[in-house]
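One protein chain is absent from this view; the other protein chains keep their places.
And then chain A:
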Amino acid sequence: MATWQIAVILVKIFLIVGLFQGAVAYMILLERKIAAWAQDRIGPNRCGPLGLLQPLADGAKMLLKEDVIPGYVNKPLYILAPAIAIVMATIGFAVVPFGPAGLDAPTVNGNPIHFQIAPNVDIGILYVFAIGSLAVYAVILGGYASNNKYSFLGGLRNSAQIISYEIPLGLSVLGMVMLARSLELNDVMSWQDRNGLGPIPAWGVFVQPLAFLIFLVSAFAETNRLPFDLAEAEQELVGGFHTEYSAMKFGMFFLGEYLHVITVSFLTVILFFGGWDAPFLGVEDTSWIAAVLKVGVIFFKVTLMVIFIMWIRWTLPRFRYDQLMNLAWKALIPLALLNLVVTMVLIQLFRGVG
């Protein structure tokens, strides 16, 4: 690998990590603003113009707060847990394309510049899921190491929940994978762009509506957001797994959670909303202008998705633990299987269509 390639990758890493960490801070502000609007309030507005500096204040405070490590915790694990949370949430981005990557990547001197940190991983989806499920360790370890009953319950709930929802989540994307005949996320995107009936694009949400719903529900569960935030469940478990964490360790869990939301939003957009696909953009456009536009489109869609996820949080009540399990095992998994079978059959019947 040429040095410049490594340099490009490093630049991309810094860009992405920096961008998303910063984005997370502002997502928290956005969430608070959305909460305020949902509740007919104003929300933070004293810190800088329109409250835009609020995340900085929060960050400054968190960093300067005393970092309590209670005497009764299991110290190594207690410290490890938030680190896992944030690391796993961050490295998941390695294979997520945030613009054109693969065939339609723009070129510099004939060398394609992929808008993706690790462009040649051809099992992108698997990787994202694998990393995503590692994040559960953060919660379990945090809950266990805190030596606190609320944390413990939170950790337990979370492990069961994530393990259960992994299955429908995985099954629901298989349909798209089979259609695109690739596990690589940019292939899925370009498939959606290339196919389609006239003005209607072949976005996942249209060709796999059921899978989309299953994916959405499971994604909420995977990210621990209401109505599935049982691991934190403020009204029941005070803070759930992070009850005993203070200062930046708590902040890291928070960051991890929001990074997760970003990842999930990216996945949703890529798998079911055509990624960068827009009526005037196609795979064939490999110009830089098109690339920039594609990045814009994808970020725009992701933002919408993030807002949607937040909006739900401030609207719905929470499921109960057993209902959550029932939903996964008795509804989502059978439906996902059904969806899979139907998709397979259809693909076989209309070979050549996809």
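Convention: a contact is a pair of C-beta atoms (placed from the backbone, for glycine too) under 8 Å apart; a residue touches a chain by one contact, two chains touch by 3 or more; residues count from 1.
To be clear about the criterion, contacts and distances are computed from a predicted model.
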item	value
Protein that the absent chain corresponds to, by UniProt name, given "DNA replication and repair protein RecF", "Molybdopterin cofactor-binding domain-containing protein", "Multifunctional fusion protein" or "2-oxoisovalerate dehydrogenase subunit alpha"	"Multifunctional fusion protein"
Per the touch definition above, residue among A:L64, A:I163, A:L304 or A:A331 touching the missing chain	A:L64
Touching residue (missing chain; options A:F299, A:W314 or A:W329)	A:W314
Touching residues on chain A - with respect to the absent chain	32, 35-36, 38-47, 51, 53-54, 56-62, 64-68, 149-150, 153, 156-157, 226-227, 229-230, 233-239, 242-247, 250, 313-323
